[in-house]
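One structure coming up, written as structure tokens, with questions to follow.
Below, a portion of the complex is reproduced, with chain positions unchanged.
Here the chain labels run A, B and C in written order, and each chain numbers its own residues starting at 1.
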Amino acid sequence: MTGLQARFHLQRPGFCLDVALDLPARGVTALFGPSGSGKTTLLRCIAGLERARGSELVVAGEVWQDARHWLPPHQRPIGYVFQEASLFPHLNVLDNLRYGQRRQRDAQRISLQQAIDLLGIGHLLARRPQALSGGERQRVAIARALSVSPRLLLMDEPLAALDLQRKREILPYLERLHDELDMPVIYVSHAPDEVARLADHLVVLDEGRVTASGALGDELVRFDLPVRLGEDAGTVLDGAVAEIDRDWHLARVDIDGGSLWVRDSGLVVGQRVRLRVLARDVSLALEPGRSSIQNLLRGQVDAIADDDHPGQALVRVRVGDTRLLARLTRRAIASLGVAPGQDLWVQIKSVALLA
Amino acid sequence: MLMASDWQALWLTAQLAAIVTALLLVIGTPIAWWLSRTRSLWKGPVAAVVTLPLVLPPSVLGFYLLLAMGPEGPLGQLTDALGMAPLSFSFEGLVVASLFYSLPFMVQPLLAAFESVGRRPLEVAATLRASPLDAFFSVVVPLAAPGFLTACVLTFAHTVGEFGVVLMLGGNLPGETRVASVQIYDHVEALDYASAHRLALVLLIFCFAVLLVLHAVRLRQRRADSSQESAS
Amino acid sequence: TIAAASDLKFAMDEVIAAFKQRHPGDQVEVVYGSSGKFQTQIRLGAPYDLYFSADIAYPRALAEAGLAASPVTPYAHGRLVLWSTRPDSRTLTLASLADPAIGRIAIANPRHAPYGKRAVEALQAAGVWSRVEARLVQGESVSHAAQFVQSGNAQVGIIALALALSPELARQGGYQLIPDSLHAPLEQGFIITRRAAGNALARRFAAHMQADDTRALMQRYGFVLPERERR
């Protein structure tokens, strides 16, 4: 009786949201889907901002709405980052932040000061929202949603207007929040790297319907995944740090079937980490050569599938129990004679450490 | 410069206008809010009815109110049943009459202001745990501030200038119902133009000052906003 | 509190001053206005103790309705005058109004102001009605009609003598009496209202109205006094 069980049915002229969802009790659920597929509408339903007949929503065993109950939005313990920042124009930044803080009912679990620091908005506190840049507004909106110490966080493309550098600062903070506070997050994003980094669970919407829903790792290696991730197709691996090479600032992470070297940024031996390997970074070789590619694993071809482009294919390779995707040209597959069952070397040019 | 009775009349006017504005703020706000949110079919008729007191000549309105407050009228019977003194020819009666007469000036500007606030700020407030009532005061009221200002300015000024109703209903009793507008009218009727000019001038200066302060408040608020430019 | 017709304004202020001198402890307030309005208000419970009307018909109606605590007492007759700011104002007659060059003629509203009603009668009796009718403008009261003339928007006004004698108007123009044979009498009367039935002060003031010096005063202010016998 934990997690989030939802069934929404909302009819609009030209659009119909019709979803049944069962999301895990913790972690980040990424909501993916093309423009106009109903992501925002779904978040609004969860927040209680849209009222649809015959809908049901149970969060952590509490009934928020069903045929007889209706918890009004202001009594739902959520935080909501709207797609447009929607700050209160009559309040300055600090008062926008305080607005929610003053009204929270539960114990304050999130330090507003820390959020302010991490989002880099300390110097803006006295300003009116009208005097902020687009990215600044968005950061304030994130801090404001956190100010109520929500028990469920709904974020509608919160990082869309931010530069890479900022994203890199904010993402780990969000990760920590949901890890430490045990606060599930539903996160709409168009950026596969954000999703890969943050999400544990993936829900794909299309024309108001759920077309895929499952654990992130499982979903990503599905060839028929309805989201075309394109350049960002890849896999997510969980592993543990086995060794730190201080001289070269590298860390060895053991995964099932081998180990990979990743950049070290203060890891400790034994720590559990998540790695992301993009299909485009994986190449296959018949013999190990002397190249700058440091990660070389022994693997076996599992399956070959079409890719977006006819000149390319996705090859799934098993390394122990780990499955990796490799993107190759058809010609390379032919010239190396790659076929299911074949043993070969897997070269990984680059491994991203996610968490 | 002014005679004692003039000062008395001015003081009465200020009291009347202030009380009426304050009461109408309390009465008009929920009406305007309801009108701005409802999808009921009653919306149009109610909005029209609320405006109707305006179209009657004030002294005629005063006449009907007098009938209503008289011993046979519904209001008169009500006050009687409650053991209160009749409302006619009393300051309380003027207040009640002015409430009727100035209601449109409060409701209409508020209605327009509420309609322009839109739904989004309320949704945001709800996600930040504000109950509807809380959100109304913490979000809608500040966002509709120019409308509130307009409403109060019009109500106040109109109550000051109102005179037909007062004359009919108040009976021109010094210290009780003889407000400045009636007093000026008396001066003019008595062809005592000098007194009329003086009292009118003082009244104008007084109201000018009040209005200037109100506008200054609005102006300063706008400045603060727009010195940091538009957008949102 | 006394409710008095506007045309009494100048006389009444002095009457009250004299009364206060004679009865130093007594508090008297006076309110001036249109006689018709007062009648309506008294019917609906206005707190007036004495009602001095410009038209005796109003207090009579009140008395019939049982709202009077005294008989209807006539206290004066009003006189109509032609008033104008023109240099030749003292030579104007009703007949001269027929000349279109005179311009606009201001009267009080004949529907509810007694002076207006009588003015129309006088114009008709003088046989100029059809020639002036289109040039008439109606004020709400006699003083309003006087203001039309004062401000230059009308050229001649038919107003109360009491008004024409007021310092303000006397300064600015001249008047010519209209023979009172041309119209029904402008009989003015007062009553003590029912609410003041037990009010000794009201009785004292009513008595004061009948005193000789008061009558002299009224005459000075342009009122013709009724025969004493008519009491």
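Assume contacts are C-beta pairs under 8 Å (C-beta built on N, C-alpha and C of every residue); 3 or more make two chains touch, one makes a residue touch a chain.
Note that the structure is predicted; figures quoted are calculated from it, not measured.
Asker: Suppose a student sees one copy of each chain kind; what stoichiometry should they report for the whole complex in this file?
Answerer: A x2, B x2, C x1
Quick note on the criterion: only the chains that are shown with their structure count from here on.
Asker: Linking chains that touch, what shape results: line, ring, star, complete or other?
Answerer: line
Asker: Just the number, please: Cα centre separation of chain B and chain C in whole Å.
Answerer: The computed centroid separation for chain B versus chain C comes out at 37 Å.
Asker: Measure off the straight-line distance from the CA centroid of chain A to the CA centroid of chain B, and report it in whole Å.
Answerer: For chain A versus chain B, the centre distance works out to 56 Å.
Asker: So, what's the distance in Å between the C-alpha centres of chain C and chain A?
Answerer: 92
Asker: Return the residues of chain B touching two or more other chains; collapse runs of consecutive numbers into ranges.
Answerer: none
Asker: For chain A, give me the residues that contact two or more of the other chains.
Answerer: none
Asker: Can you name the residues of chain B that touch chain A in the complex?
Answerer: These residues of chain B touch chain A: 120-121, 123-132, 134-135, 138-139, 142-143, 145, 224-226, 228-232.
Asker: In their shared complex, at which residues does chain A touch chain B?
Answerer: My answer: residues 47-49, 72-75, 78-80, 82, 86-91, 99-100, 103-105, 127-131, 144-145, 147-148.
Asker: Give the list of chain C residues in touch with chain B in this complex.
Answerer: That would be residues 1, 3, 6, 9-10, 29, 31-33, 37, 40-41, 44-48, 141, 143-144, 146-147, 150, 163, 166, 168-169 of chain C.
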